[in-house]
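Here it is: the structure, laid out below.
Left out: one protein chain. Kept in place: all the others.
Note that the chains are named A, B and C in the order they appear, and that numbering of residues resets to 1 at the start of each chain.
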């Protein structure tokens, strides 16, 4: 599964994109966020306030917890500021 | 005093502009309209329905009766349709 | 600025003149009104705009002054043509520029709505058979203008 990070989240994590194999016990979006937080202090800090993070699963916004089976791409990013 | 007519009013009266000397008993706008109506059947017909005529006195819209003393220019025209 | 002219104009050129190199502007809205081929259902060949020279400019300036008082605008421009025009020709242009898009959008819509009911212009349509028709006032235009009162 591909994970993408944008804007200050990308800058803070020092990473724009990574490909991971989902651990067996990571079944849904909330599991994934917990798993990411547990990786390092940097990840823990970046995902500390989920109010300032938007999530897209296969390029569609999601606001609820969703299962990750069959998902190819997840993106985490700050609220958008284009236009 | 100059009187101007625009759009279908001009076409109907066959006149874009005229200069008149106000008769002694024509003191206000209503007097003038009555005086114009009395001129001919064409004027009578043109000024029969004042709901479809707008009036500008010295290039300012007026909707009430106003005295004509000192007025230089009166215009009669249909509701505007520009833009 | 208010311009009443017989000649045509180019919207892009006017936007560029008004906004070029002004780095206070974050938002530019333009409205261009064009001669279209159907009005109230009948095919139109050409359009002639009559106006009241002198009063036209005064009314447009009053309307622009209102917009500048009500919204935070860096620039504004109204161009309105008179005379004979063909299908597809531009008739009227409103441009508003502001730091913020809400001001630019609202002021442009306001300028058009007030111009439609206050500026002394009259449209004479001519169809393919040479029949002429003075365009009637629209109640929707009156309603739109009154919403800003």
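Following the convention adopted for this analysis, contacts are C-beta pairs under 8 Å (C-beta built on N, C-alpha and C of every residue); 3 or more make two chains touch, one makes a residue touch a chain.
Computed from a prediction, not measured in an experiment: that's the story for all the values here.
Novice: Since one chain is left out of the picture, which of the remaining chains does it touch in the full complex?
Specialist: A, C
Novice: Extract the touching residues of chain A with respect to the undisplayed chain.
Specialist: On the side of chain A, residues 4, 6-8, 10-11, 56, 59, 61, 75, 77-83 touch the unshown chain.
Novice: Tell me which stretches of chain C touch the chain missing from the display.
Specialist: Where chain C meets the chain not shown: residues 10-13, 15-16, 19-38, 87-88, 99, 101-102, 104-105, 108-109, 112, 140, 144.
Throughout what follows, only the chains that are shown with their structure count from here on.
Novice: Out of every possible chain pairing, which has the most C-beta contacts?
Specialist: Comparing chain pairs, contacts are most numerous for B-C.
Novice: Distance between chain A and chain C based on Cα centroids, please, to the nearest Å.
Specialist: The answer is 49 Å.
Novice: Please compute the C-alpha centroid of chain A, do the same for chain B, then give the distance between them in whole Å.
Specialist: Using C-alpha averages as centres, the distance is 73 Å.
Novice: Centroid from C-alpha atoms only, then distance chain B to chain C, rounded to Å. What do you get?
Specialist: About 27 Å separates the centre of chain B from that of chain C.
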